[in-house]
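Excluded from the complex is one protein chain; the other protein chains are retained at their positions.
Order of writing sets the labels: A and B. Residues in every chain begin at 1.
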Amino acid sequence: MKSFNELHNKETNKIELDLVKNLDKNIKIFEDFFNNCDDVIKKKFQIGEINSVWGYISYIDSMVNRDVVEDSILEQMIEEIKNVPKNISEDTNLFEFVKNYAIATADVKEINTFDEACLAVLSGDTVLFIDGFDKALKIATKGWPNRGVQEPDTEGVVRGSKEGFSEALRINTVLVRRRIRDTKLKVRQEQVGTRSRTDIAIMYIEDLARKEVLKEIDVRLHSFSIDAIYESGMLEELMEKEWLSPFPKAQVTQRPDKVASALLEGRVAIVVDNTPFVLLFPTTINCFFQSSEDYYQGFLFASFIRVLRYASAVMAVGLPGLYIALTCFHTSMIPSELVYSIAAARQGVPFPTIIEVLIIELEFEFLREAAVRLPGSIGSTISIVGGLVIGQAAVSANLVSPLVIVIVAITAIASFSIPNYTLANAYRIIKFWIILGAGTLGLYGFWLSILVVLIHLVALKSVNFPYLMPFVADDVNGGQDLKDSFFRLPIIYYRTRPIFAKKSERRRFKLNHK
Amino acid sequence: MFSNNDKISIRQLQILLILTLFTSVSLTLPRITSEFADQNGWILIIGAAILTMIYSYIITTLGKMFPDQTIVEYSQKILTKPIGIIISSLLIAKLVLFGSLELRVFGELVKQTLLKNTPIEFIMITMLFTVVYLTRKGYEARARLGELIIFLGLIPIILVLIFALQDIELDRLAPFFTIKAKDFIAGSYYISIAMVGIESLYIAIPFLRNPKKVTKAVIHTVLFVAALNLMINFITIGLFGSAEAAREIWPVMAIMQVIELPGSFIARQDALMMSFWILTTFALINCYIFFITILTSRLIKSKEANWINLVIIPIVYGISLIPNNVPHTFEMMKKAIQTFGFAFVLPVPVVLLVVAKIRKLGVKDETNQN
Partner (left out) sequence: MKRIKIKGLIACIISLSLCGCWDKIEINDRGFAIGIGLDKIGEQLQVTYTIPNLPVITGQGGSGEQKFVKISEGKTIHEANKRFNLMSSNKLTFDHTKIIILGKGFLQDEVEMRKALDYLSRSPDYALSLLVFTTDKTAQEILEAKPNSDEPSSMFIDSMFSGTEAEELNDYKTTLLDFLISLIDTKGGGSLPLLSYKDKEIRMEGITVIKDYIECCTLSLEQLIPYNWIRGSGGGKKTIKKEEYIGKNITYQISQIRRNVEFKKSETKQGLDINILLEMEGDIIEHELSKDKNEDEDFFDEKSIKEMEKELKDGMEEEVNMLVKFIQAEVGVDVLDLSKDLKIKEGKLWEEIKDNWVEYFASANIHVEIVPNIRRIGMTK
């Protein structure tokens, strides 16, 4: 017999061994695998009183729902079956008997290999071996400690549901199921990671999602093999082709209503166990500026907020660069009084403008990072202290001019109003590139660096969908997608689905004629 | 549907054409028309538009007969192979020359108005690198960027010019219709071949998704560009008078200093205009470099086109440094336009069309022009 190290397949880490009929042999191999794992509970017991058979049950402590194990399995098996019926002559009947009559839960499966048995125990299920059979039973008893359904902390809304995803895969899929009660909503589960065996669920609506997109996602999921993934972010990075780009190519959300509406547009959601962040493929840059609250508030106000978001996105990227370009190179574009104020305020400042801007920008980045690390209340205090006091002190000490502080503060606030965190991070990086460009060649360099960013964006694809979709190539969908970008029009105008859905299944709204 | 098939739609082709046709002349157009016909220059623009429509009609008809081939292939098919190769090489040479001169003119303008002390080589090299970065991404990326540029760059220019319409003084455009026929013909002819961009139709037709409607779309585009140029001409001569407009090298830039936008706090807008100009000139130079790359790769039948970009950079850069000074640059451009400009817009396509019809080559166009 091979040592159990060699039993694991080198590539996939799967155990290649089947169960045998002798219970003691099964037990020995099983306990060899879980050698030195003291949290695995094992019990050998007798089934039946008169014609008894030995059974063996195993689970991991605190990963199971103890009530199910004790009431539905053990109590049934030990207490209720006092007698194994006399007309049991073949072996299979006993197994079937146990499986059909002795266990009081519905989620019971037969397993044949040690790999499935070990995986079941490691996932929080209970396995039941019976002497004389080379099959075992896997009973679903998952019940580990969980945070429950709480409010999502990165995507808050004023009006709307305050449920957010949790770390358990099943809770997440349930939250989405509650919003779409359609049989065509499919949940396909797979496992990623050779050692972590993390469950992921691919959710889509069968007649809306495009087949090419599903196929592409499958191809990409199976194009790598990795030890473990801990979070959907690792999965996102492994699945994308252009990893050099700072722009996120999948939308990440914590809100079930967002996932539900994305699924109904024809997109595909990937839920990963152990993380409340769900991936949505494919995505365009427009999706990052839509927040679920837009659709629950009135359309005029929502349009105003949308336009504000786009404007703040532009400012978050371009404002420091524009400031440098205008004040150092082309002062003619600034009105006269402002020019005199800026020049007067800069008397005595030791650094050139570009160094000033970089110093304050980096200081703000440090503050933001520090505020994330510190617990709740201290974090917000530190950011206020840092922002106000240090900024004020720097101005008084004549290290920087006050206008730079204003500009950098406006930039930081503008980048906070972008609904998607990853996109805001991308903007923080691009901002430095534009500062460099503007500092070298003034307004000419500013526009050239923006052109380079635009060229990069224009060729970017997310699962083969052009990234800048509603703003370019719009006539592919007849100009429909542009209706939901800058303004949020009343729902009556959204009669067709966006470009993500199949061509034939476009209509989603119709007014009933009286 | 979005696989990397590199096809663009008709609307994107229209946008790209607008960008190239507009940018290639509009900064200096009022000066050119004033040099030919004083204050009646606007009539020349109408004449040039008519001529351009004729050229584009011929070229698109020729292109639709061979919907999957660029000029490299079908010129070799229609006339014999060596002559076809000569024609394609001449077209490439013309594009290289015009592209370098355009780059030089742009660099001079940036140096004069925005960056006075920066060496012009640096300005041109950075623009050239950015252009080459885009050419590596393919035609579809170029079309999408065109859609963004027209929104960012061209629409603000048009809005600013609309505000200028109220300042026109009618007497500077008078007396009307006192143009001589000789000036009219010479001026229209010159302007129609200075509006480079029609040659891109030789190469663009195989990249279209449905090339059937291209003739009508191109004619609409030419009309639109002509209307824009008319507006610019009216505004410039209405504000400056033809004598002053003929004296300024870049009259449209000078207008921007004078226009007062209502409610605007920006005193001088010429740096603002330059921003829009940088974007549109980028599209124009990219048009040249991209087509040079495509033509060369088809001519020498190589699969991978990206290394051609790297070879083109030093050639274009070197040629753009040849003129000694700004007047020399404009003289060279004028001479280049007058010698090479005409060949590829009228004689060559007419010859190809006639020979193709005689030899009954190509696909017949069965659909109506609707």
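Here is the rule we go by: contacts are C-beta pairs under 8 Å (C-beta built on N, C-alpha and C of every residue); 3 or more make two chains touch, one makes a residue touch a chain.
Because the structure is a prediction, the values reported are computed rather than measured.
Q: Tell me which of A:Ile354, A:Val400, A:Ala414 or A:Met469 is the one touching the absent chain.
A: A:Ile354
Q: Taking the full complex into account, find the residue in A:Asn65, A:Ser341 or A:Asn464 that is in contact with the omitted chain.
A: Counting the whole complex, the residue in contact with the absent chain is A:Ser341.
Q: Out of B:Gly187, B:Gly241 or B:Pro323, which residue would touch the omitted chain in the full complex?
A: The one listed residue touching the chain not shown is B:Gly241.
Q: Touching the hidden chain in the full complex, which residues of chain A are there? Just list them.
A: Touching the missing chain: residues 327-332, 336-337, 339-347, 349, 352-355, 436-437, 439-442.
Q: In the full complex, which bits of chain B touch the chain not displayed? Write them out.
A: Touching the missing chain: residues 112-113, 115-119, 122, 166, 168-172, 174-178, 239-241, 243-244, 247, 254, 257-258, 260, 267-268.
The working rule: only the chains that are shown with their structure count from here on.
Q: Which integer distance in Å separates the CA centroid of chain A from that of chain B?
A: Comparing mean C-alpha positions, chain B is 47 Å from chain A.
Q: Chain A touches which residues of chain B in the complex?
A: Touch residues, chain B against chain A: 1-3, 9, 11-12, 110, 114-115, 118, 122-123, 126-127, 130, 133-134, 137-138, 141, 143-145, 147-148, 151, 265-272, 274-275, 278-279, 282.
Q: Which stretch or stretches of chain A touch chain B in the complex?
A: Listed in rising order, the residues are 329-330, 332-336, 441-445, 447-448, 451-452, 454-455, 458-459, 461, 464-466, 468, 471-473, 475-476.
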